[in-house]
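This part shows subunit A:
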Amino acid sequence: MRRAWTGRLAAVAFVAASSCSSSFGMPRGSTEQGKDIFDLWQIFFWAGIGVAAIVYGLIGWSLLRYRRRRNEDETLLGRQFHANVPLEIIYTAIPVVIVIVLFVLSYRTERTASSLSASPDVTLRAEAFSWGWRFGFPDQGVEVVSQPSAEGVPGPEILLPLGETTRIELTSNDVIHAFWVPDFLYKRDALPGRINRFDVTPTDLGTFHGVCSEFCGLHHAYMTFTVRVVSPAAFDAWIASEAPAGGLA
Partner candidate 1 sequence: MSLTTERRHPVPSPADRPHGGPVAWLTTTDHKKIGLLYCVTAFTFFLIGGALAGAMRAELAGTGNQLVGPQAYNTLFTVHGIIMIFLFVAPFGVGLANYLVPLQIGAPDMAFPRLNAMSYWFFVGGGVLVLLSSFATDAGGVATGWYLYPPLSGPRYSPGVGPDLLILGLALIAISTLMSGVNVITTTFLMRAPGMTMWRLPLFTWNAVVTALLGLVAFPPAMAAFVLLLFDRRLGGQAFDPLGGGDPIVYQHLFWFLGHPEVYILILPFFGVITEIIPVCSRKRLFGYTGFVLATLAIGALSTGVWAHHMFTTGVVDNPFFSAMSFAIAVPTGVKFFNWIGTMWGGRLSFRVSMLFSIGFLLNFLIGGVTGVMLASPPLDFQLSDSYFLVSHFHYTIMGGSVFGIFAAIYFWWPKAFGYRLSERLGRGVFAFLFIGFNLTFWPQFVVGLRGMPRRIVDYAPGLGWETPNLVSSLGVVVLSLGVLVFLVDVVTARRRRTPAGDDPWGGHSLEWATTSPPPEHNFTALPRIRSERPAFDMRHPEVSPSSPPMERS
Partner candidate 2 sequence: MRVALRYLWSFAAFGLAFGTLYYLFTEEWVGSVALWFLGVAPAIVALWWRRHGPSAAVRTSDDAEASPASSEGESLGSFPAGTAWPLFLVLGVIVTGASLVYGLLLLPVGATLITWAIVGLARESRG
């Protein structure tokens, strides 16, 4: 029994240690869409902590208060109540209310995070293939392509302008892949025969790591890429330097 407590203390220590960075390790979101999702995460995270605290508290209290004492007569029974309908109704109704609230909040956040602006400033075509990425800015005639992926081979880098809305048109050349930039709190599957569209409006400058997050075969682990968010002027300069010869990376 003591061991159960040791285990739980160890777990609590872990939680404490790992929560010491931006809300349990969740990136704060470096795009407008990502920031909305982060706000939703905060709500869920603290609601989860609350629920866990209540349930663990009740369990812990039961274990302590109602344990059979040593040398107690083995044949003694507990109080034989077995139902309390008003209580059961209450603890059914309250979770219903909680999940309705969580659902409504999620629905609204999804609407904004996945909404497509009427006129994006930049369009990025992202085509995933096994095993790399072909990024293209069709309006500007620029293309950036992976070298074949392998251990230690860096993936392609693309630049995006700060504060402007980039429409990403995502597809796959062969199997199902997925485009994920963890700092943007957003991923979308790259499906062959379909184009998935979503917007990113970066709010922070920086270099952000990207991965393929749908298992796609042998070198799935190496299908990484980098997104660098720069000022619009720097972005235009980069575009100019990459165009028009194709700009193969």
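Assume contacts are C-beta pairs under 8 Å (C-beta built on N, C-alpha and C of every residue); 3 or more make two chains touch, one makes a residue touch a chain; residues count from 1.
Behind the choice of candidates: all candidates are chains of the complex that A comes from, given by their letters.
Treat the numbers as computed from the prediction; the structure is a model and nothing was measured.
Asker: Can you tell which one of 1 or 2 makes contact with subunit A in this complex?
Answerer: My answer, from the options 1 or 2, is 1.
Asker: For a test of understanding, state which residues of subunit A touch candidate 1 in their complex under the given definition.
Answerer: 1, 3-4, 6-8, 10-11, 14-15, 18, 24-27, 36-37, 40-41, 44-45, 48, 51-52, 55-56, 58-59, 62-63, 66-68, 72, 76-84, 87-88, 91-92, 95-96, 99-100, 102-103, 105-107, 109-110, 113-114, 130, 151, 174-176, 178, 180, 182-183, 185-189, 191-194, 196, 198, 209, 211-222, 224
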